[in-house]
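In what follows, a single structure is set out as structure tokens and then discussed.
Complex shown without one protein chain; remaining protein chains in place.
Our next item is chain A:
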């Protein structure tokens, strides 16, 4: 029995061909897919991540005891199509995202030049609390066009995390997603834990998501 089940939605965006699908495949299946076509609409994948179980103090009516919580963390990863014609499909996923990964190709200047457009879209559709990560992919390539510090500065200017990866060589991919998982976990813990009680099932009998990050206003 899982004591607490965390469910986070992670959405990948960025120009077509920068390697979003490859990053997701590398992380979820541990492989670099050969010649798959461009993503149509959105693809959906789930990866369950191990988290250290933790001891928490449980205040009972009579006694206080320690209880080891079993934590289950599920990352729901939404891989979006980069092309314009799928935009209205992909945009609809921004709002409920807990983390957004914005990807560009370090060997392709135009993919970097489009980042401001993507940020505008994120501003418009995503929650203001969403965790934003900038990723420069394909660092295995020799023909780099965007120096690391340029990406880094861009991320800093826009208040984003930054990481350079290679889906091909499995470089930093695990780290990227695990870092996001840990961060979201920390965020969720700083709010009241019992809200994510596994017994609180939703309409479908599924565990409810961490719904707090939606942009709606709340009563004080």
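By definition in this document, a residue touches a chain if its C-beta (ideal position, glycine included) is under 8 Å from a C-beta of that chain, and two chains touch if they have at least 3 such contacts; residues count from 1.
We take it that contacts and distances are computed from a predicted model.
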Protein that the absent chain corresponds to, by UniProt name, given "Nucleoporin SEH1", "Conserved oligomeric Golgi complex subunit 4", "Nuclear pore complex protein Nup85" or "Ubiquinone biosynthesis protein": "Conserved oligomeric Golgi complex subunit 4"
Residue of A:41, A:110 or A:147 touching the missing chain in the full complex: A:41
Residue among A:27, A:93, A:154 or A:177 that touches the chain left out of view: A:93
Chain A, residues in touch with the chain not shown (by the definition above): 9, 37, 40-42, 44-46, 76, 85-89, 92-93, 95-96, 202-204, 206, 208-209, 211, 214-219
